[in-house]
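Note that one protein chain is taken out, while the other chains of the complex remain in position.
Let's look at subunit A:
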């Protein structure tokens, strides 16, 4: 079961925080197809946010095809996000090798991060899926 953490000062709309945290859980495999999301009651009791906010977030997730509301039963995960963890092994070792090389060249953590972000933005601009 996923647990939401709401940051009221982040400036990010509360329902967006729920959407993002659900997607993160889907990416990390914390939530898998068939899993039930907490009910609106459970979420608002734990976070003290307006119930409509939870329903709005769930509608958004449903619109994106990630979850499915079954009347009177609950909201369930339909599909996960990202590829299976097994596929990442090769990519991960390549990235590790690349990082070793970058360190050898004398790049520090922030240089590496800036370089990576710049290539990331070039190859997968924000807003693209």
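To be clear about the criterion, contacts are C-beta pairs under 8 Å (C-beta built on N, C-alpha and C of every residue); 3 or more make two chains touch, one makes a residue touch a chain; residues count from 1.
Going forward, contacts and distances are computed from a predicted model.
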| item | value |
| --- | --- |
| Omitted chain, identified by the protein name its UniProt record gives, among "ABC transporter ATP-binding protein", "Ribulose bisphosphate carboxylase small subunit", "Peptide/nickel transport system permease protein" or "1,2-phenylacetyl-CoA epoxidase subunit B" | "ABC transporter ATP-binding protein" |
| Residue among A:19, A:37 or A:54 that touches the chain left out of view | A:54 |
| Contact footprint on subunit A, counting only the chain that is left out | 6, 8, 14, 39-42, 44-55 |
